[in-house]
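Note that this complex is displayed minus one protein chain, with the remaining chains in position.
Let's look at chain A:
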Amino acid sequence: MGRYRVAMDIGGTFTDVVTYDQQSGTFAATKASTTPGNLSEGVLSGLDAVVDEPSGIDFLVHGTTQGLNAFLERRGVPVLLLGTAGVEDTYHIARGPRTRLYDLHYRKPTPLVPRRDVLGIGGRIAADGTELTPLDEDAVREAARRARADGHGAIAVAFLFSYRNPAHELRAREILHEELGDDVTVSISHEAAKEWREYERTSSAVVEAYTGPIVRRYLLDLENRLAGRGLRVPLHVMQSSGGILTAESARRRPLQTLLSGPVGGAIAGAELSRQTGRPNLIGIDMGGTSFDVSLIVDGEPDVSAEAQLEGLPMLMSVVNIHTVGAGGGSVAWAEAGGLRVGPRSAGARPGPACYGRGGTEPTVTDANLVLGRIDPDGFAGGQMTLDTGLAATAVDGLAEMFGMTTTAMAEGICDVANSKMAQAIRTITVSRGIEPRDSALVAFGGAGPMHAVFLARELGIAETVVPRFPGAFSAWGMLQTQIRQDWTEPYFFLDQDLDVADMAAQLARMERDGLAALEHEGVSGNRRSASHAVDIRYAAQEYTLTVPLTGADEPNDPDFLPSVAQRFADLHKNRYGHANLGAPIEFVTLRTAAFGDLGRPEPQKWPAATSADFPYEIRTVVFDGTGRDTIVARRDDLFVGHTFDGPAVVIEDTATTVVPPDYAVSVDDIGSLVIRRKDSL
């Protein structure tokens, strides 16, 4: 057995690596530069930094942004799309909504396939799955010739009602492989997303075709290079759903990995919730240009069955991450005599004025620096030195326009940014039916802990938790996950028409398929499990809720219908504020998730303090308009039992935590900083 469990989270600038040493029971975190041209390089050098021999690795997982970057930069492979003749424009009609209502110049999100590369193929399946018109096989062969001639790297096939009867899609793929060989990527819609709604399912297949070959190539290259260095275990990849799968499976279903990057933070939040007994958490991940909010409700990450990327939909399980246009780079500016902060960001280039890359507009990071809340020499693990003079000049320019002092303006910028972020969090919780006061705030990412306590104060949240390695929290979260494979089956029945025995038989079949698939993932029998759920709605409603079942045979229970209706009503009340027990309900989709337990690290007990004292220095930091003597401590010097009052700043390699004057800090037994109001203690 190997010694290390390793997780790597590849970000835009840095790759975070967290290792767990199974012999000593300790965690370590490090950063390597991300190598945009060839991500494998960054992964390997990150690995070299922490582990001598890949053969010593027992478990390796990573979250890749390869597919996501290809999507965002529109560098995917050219896709030929085959749709049902007569309705093949579905993909470009895109259901026709306008998402910005005061915009006379509205354009839809740019589709990944131009209309000239969409072909209508004869053949039609009816709503009940029967064949109305046979597949036009000649047209499929003609499409294959077209793909070869025009150099399409992948083909997406999306026919109407394929979720009821996939025969035409399967046959089309067979023909395409016959004509083009087995190497060409053919993504068929009922495999990408086995659900109704042709536009969303087509879009899912197109995204998979567009990014799939790139993800595959990358994973294959990385697997080979890791094997070449002696890695003896399979590489695992984070999925958008919060589970993981082997790179081999990810190559078959690359869509599932598309949004895996930021998901680690939510999974880490769920694990923190488990370890510390806090059922509800609001996670905030703040970086230079982004501010992501995730929710843990009753210990579980908030997952939905549909995602959007730049307005293009995908039907797949995805942990909800709410991105808010804020961050350290948000620009402060004047408009009609009013002060504004954001939504425009200075980005990474030119970045905040203090980066010294030519930025002259004041940003939130500049304001924090002017106030003394950031250590200019310790930014981003000491990889960057910030120029306080440039920050002050930028802030001063704006202060002069308003007749304010530089520090008053700097604090004003932070106050406005904090109130906007807090309001955004509040609206997210209102949409989900949650009261922020009932949650704790978990802050991670480089800038999260700098603002977190201010946000908690605005939201009336009692506790702010800053976990160990806040800059690498996502990677830490990836170490805590299990293998997960999702199976869905459309299943439309009103409750009065339901054949419960048939439903149980369907679920049993899905469970068999799911558990068998785990064998492929190398999970031994006693470590496999499955959970089941069914999407239900009130008759004639559009949207569904996913209602968990106790097992595949639950439908055979004599009380099944009243019991599942009650469960649905409870969820509906919780989610939407009301329910109507007794109204007809409709079953829509069966869902089975197969889990493979690969073990997880034990929570590492953080050492107790040997004395109440710890080393710190006193610096001047501005709070509430005045420079205050402020404790500046190093995170590594703080142990279980240490407590101190704000104002304080805690510095570590990946993050800075700011504690305002009326708050106090303690260290819990896994090493998290826990920050509460003094008068609440």
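Criterion: a residue touches a chain if its C-beta (ideal position, glycine included) is under 8 Å from a C-beta of that chain, and two chains touch if they have at least 3 such contacts; residues count from 1.
As a convention for this text, contacts and distances are computed from a predicted model.
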item: Name per UniProt, for the chain absent here [options: "ABC transporter permease", "Hydantoinase B/oxoprolinase family protein", "Aldehyde dehydrogenase family protein" or "Cytochrome c-type biogenesis protein CcmF"]; value: "Hydantoinase B/oxoprolinase family protein"
item: Absent-chain contact - pick from A:3, A:108, A:509 or A:600; value: A:108
item: Touching residue (missing chain; options A:423, A:546 or A:604); value: A:423
item: Hidden partner chain, touching residue among A:88, A:169, A:223 or A:292; value: A:88
item: From A:339, A:533, A:632 or A:651, residue that would touch the chain that is not displayed; value: A:339
item: Chain A residues that touch the omitted chain in the full complex; value: 86-90, 92-99, 101-108, 114-116, 126-127, 160-161, 163, 196-200, 334-341, 401-404, 408, 411-412, 415-416, 419-420, 423-424, 426-427, 430-433, 492, 541-543, 575-578, 580, 583
